[in-house]
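Below you'll find the structure, written out as structure tokens, and then a few comments.
Every protein chain of the complex appears in place save one, which is left out.
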Amino acid sequence: MPKFELLEPADTREALSLLSELGERARLLAGGTDLMVNLRRGRIRPEYVVRILSKEGLQGFSTGSTGLRIGAMATIREVAVHPAIKERFPALARAALSMATPQVRNRATIGGNLCNASPAADTAPPLLVHDAEVDISGAAGSRTMPLRDFFQGPGAAALQAGEILTAIRVPDPGTGVGAAFIKLGVRKAQEIAIVSVAVLLRRGAAGQVDEARIALGAVAPTPLRVPAAEDELRSRPFSLELAARAAGLAASAVEPIDDVRATAEYRRAMAGVLVERALVDAWEKAAENCEG
Amino acid sequence: MALSIVGKRAIRLEAPEKVTGSAAFVADLKLPGLLVGKVLRSPHPHARILNIDTSRARALAGVKTVVTFTDTPGIKYNAAAHPAPGSVLLRDQYLLADTARYVGDPVAAVAAVDEDTAAEALDLIRVDYQPLPFVLEAEAAMAPGAPLLHDSGRNIVGRVEFTLGDVEDGFREADHIFEHRYRTSKVFPCSVEPPGVTMARADWSGRLTVWSSTQMPHQIRRIVAGALGVPQGKVRVIKPYVGGGFGSRLGAVNEPLCALLAMRTQKPVRLAYSIEETFLGTESRHPIDLTLRTGVKADGTLTARRLDAILNAGAYATHSVSFASPVGNWFRGMYKCPNYRYEGIAVYTNTSPSGAFRGYGNPQVNFAVESQMDEIAEHLGLDPLTLREKNHPCMGDIWERTKWPIESCGLEEALSLGAAEIGWREKRGKSRDGGKGRAGGGSSSGTGDASSTGNAVRGGDAFRHRGVGMAYMLHCSCGRPALHELSTAMVKMNEDGSANLLYAGADSGQGSLTVMAQIVAETVGIPLEQVQIDPVTDTDLTGFEVGSHASRQIYAGGNAVRRAALAARHEIVALAADIVGAAPGDLEIADGVIRSTSDEQKQVTVAEICREALFGSRRRQIIGMVSEEPEGNPPVYAAQFAEVEVDTRTGAVEVLKLVAAHDVGVAINPANVEGQIEGALQQGLGYALTEEVVHQPATGRPGASNLGEYKVLTAKDMPEIKVIIVEAASRTGPYGAKGVGESGLVPTAAAIGNAIYDAVGVHLDSLPFTPSRVLAALKGEAGAKGAVITVKK
Partner (left out) sequence: MRKIALNVNDEEYSVEAKPHHSLLHVLREQLGLTGAKEGCGEGHCGACTVLLDGRPVNSCLLLAVEAEGARVTTIEGLAEGGRLHPIQEAFINQGAVQCGYCTPGMILSAKALLDEIPDPGEKEIREAISGNLCRCTGYVKIVEAIRAAGKALAATRGA
């Protein structure tokens, strides 16, 4: 493990001033499950690692009338088991539960999962279909931006040097909504997605699709939404044929690459298959939520 | 007398030490002043090393030594452990590379006061490389003009041919000839304790002590002595607890290099490879390209068999000089056929060396042969079970692998029990009947647990098809007659009637230690609790033992242990006969008491006899000692069955159930036997579905170098498993035992492949069966299937 100097600011405010001063020379420690591996493999060599002693404001969940706020340092396990998330954002809970191992989920944070900006980040697709926003703080102040704009490329999040992600805000989905998450891997645990898909559908009284959102992971430089496929669905009566058509549009919208996990061609094909399946699943869940 | 200890599910002797974390593995050992070693590895697949500047590393405070090629003894060695009788292994490797021949080839090593300093020292070493052209695939490496790895003028490491009869005649007699080409993948044993963890100390009296996590302590002593040019008698190897072997420790990993660092510093050094180094530089199973041509009569009788195998040896010979032999032996031993021809060629490439991994060539051969047999059965309209029943060698037949008569065969029973357990008659062939498919339940899939609700897609179930498949295998109980199989055991009777077994058996987790204790207790006639055997093996304190390879521990080691125990028993009985006034043949021992079978009054305890021997009339300790090879090498049989569900849209294969029916001779400890097979199935399933390292064409780097990308199956991935033990006792094994260690994974891949065929009608010719390969095969894409079937008539 390469050496670094450990800095331990008392709180977020102190941390921000340190981070803005040190810039690229420092890394913020959250759960550490990626940071430690990257340090060990020599992929990053920061001079400083910053560990915030008081994580006040960075942890925990708060629910309000408009939705849910998740502290960026909430662990993946907490996200996976939180009653409000399981009830109102089940696709997110499922995505969190699909990640890594129980041990890693006990340490890894949702903020870390997003800030690493991996195209395959498990929590990204469900948060994207929920139109999540992220709170970002820097020495100069705070801002909020849509998660959609947060991912800029593989490993590149929209954080300026010295900025940190403090919270994720997920608006309440309302009634008549169904969401689904499907992750394709070759094992049932410890998998980085070959393709992952999240879908959110709102079912109208007449059986039409009132709202449709589709997000995919591991098929482009960033996790992404596929507007063309969503538009195809909106205001139309749901059918398997419609789902297949939208899935085809989703598959044409992705820009996958070849890597050791899969070929681009396979990923594109699976993007379509998974979107189709997730649409049907989400539609059924939406029906349950209408009735219930 | 009925057996009282053999056949029992004895609790492992060392388990309490393991569940408490007390069992000490090499990395848990400490010596005062222990240094930490680290290795610098080549980033190039092939490069001339122009210069290595170690000056800055040497100058770093805390660095005790830095070594490169010029600091090695300059002796070429071979890391593999078991030369065949009379043969000399090809020595083509220095302790540190003179030329880098694969990504990961060790080019320098350091020893420093701690890990941080050692890592920093590596960073300070500057190596000037001149990259050279490289070749990663065996077939390409054989072609004229291919980059040469060594000075031998060609990349051929070894070539082996076996023939019987005349294959051309056999093919002429055949009604059908089938020809297929199969490819197997590069997979790693992946013991949870990574291979390559050693501690060494060179003391001031000239002795070298090596603490090695090994399967073969005595062989390590010889290899270390040879590689360093020190007298063998000066080297002592101690094997503490070992965290799984599976072949990864079948020879030296880094013992000689660690010993070199210890000799250079005259201080104890620990050298422990990381998981990245496991994939960069430790040995894997050989990837093999197998072209298989088989002639059959319309009734399924085999008339000719031909296998041409090209083995990717990697950059150094290690096992590969002779590895083509076992490959051919597995092939010719599998089926009765009057005509066969085998040619195997092992080829150097710029990849990490291939070596031993559980099964030693058989998993590769079995995948090819048993996949093809499934196609032959289908083509001839025969039940796959019938084709095996018709052609497998049986008791009394000559086993072509050894050329000896087969001692026992439990295959028929294994086939019938296994078939019943999987529901063969109800399920096989049903998927393809009428083209409808036997639709799956849709309750789960290979697409990750997270997707389980996603899979409940209405209409989606039509894309899930179930099938069953099977494969059979023959494996060995040791390496005879090709390999030395010497074991030495000493049973020392103490004055309280207990026994110490001194035996250098290398239990790397399989539980052979406990079985040896059972053998001693049963043979001598004392309770199991009265047998002690140290899990730590020490070459100074035990006689020569080949080690743990070729599923030999119980058959070959157990034979020596039983015979040593018998020798002790004879002495006990002889003395007891004198004491109680009975004929030796009249005495029985059970539970530590010697009784006359004709006169109940005549009895004496083993403890009393041992005391009498030591302190009474004899004044000598009762010790039974034997150093010998076992007499035979009985084949072990198994039939495995798999039920799978294939998602035809994603290509994902979910294995629902595995049934493994194994003839193990006699199961001395059935719980251990089950444990061996259950564990092997996890490796076999990984071989079939998920595990693979592909060296990247552009860089020569392995495509997986951690356990995220190299997909060892988790508890969530394992299907329902049913192990069926069949006991066809061998004549020559201790209490009728045969081997079991490796066999559990040998037929698994073919069984799964054949189940996939049953489910969706395509045979796959390359391992592993990844979703994309399955999907490509389903689409009938070019390259997905290399089969050529020639129908003569």
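Every chain is named by a letter (A and B) in the order it is written, and numbering of its residues begins at 1.
By definition in this document, a residue touches a chain if its C-beta (ideal position, glycine included) is under 8 Å from a C-beta of that chain, and two chains touch if they have at least 3 such contacts.
All values reported here derive from a predicted model rather than from experimental measurement.
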Displayed chains that the missing one touches are A, B
Candidates B:Q510, B:T542, B:N754 or B:S772 - the one touching the absent chain | B:Q510
Of B:L707, B:A729 or B:L778, the one touching the omitted chain in the full complex | B:L707
Which listed residue, A:V37, A:A156, A:A228 or A:V260, touches the chain dropped from view?
-> A:V37
Quick one: which of B:A15, B:A143 or B:I398 touches the chain that's been left out?
-> B:A15
For the chain that's not shown, point to the residue among B:C394, B:A671 or B:A729 touching it.
-> B:A671
Residues on chain A facing the left-out chain by the touch rule are 1-6, 8, 29, 32-33, 36-37, 39-40, 49, 51, 77, 100-104, 106-107, 188-190
List the chain B residues touching the unshown chain?
-> 9, 11-12, 14-25, 27-28, 116, 189-194, 241-244, 246, 272, 274-275, 449, 508-511, 671-672, 674-675, 678-683, 706-708, 712, 714-716, 718, 721
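Just so we're on the same page, only the chains that are shown with their structure count from here on.
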Whole-Å separation of chain centres (CA-atom averages), chain A against chain B | 42
For the chain A and chain B complex, residues of the former touching the latter = 1-3, 41, 94-95, 97-98, 180-192, 194, 240, 260-263, 266, 269-270, 273-274, 276-278, 280-281, 284
Where on chain B is chain A touching in the complex?
-> 115-116, 119-120, 276, 446-451, 453-460, 649-650, 652, 689-690, 694, 696, 703-704, 707-709, 711, 713-717, 770-772, 775
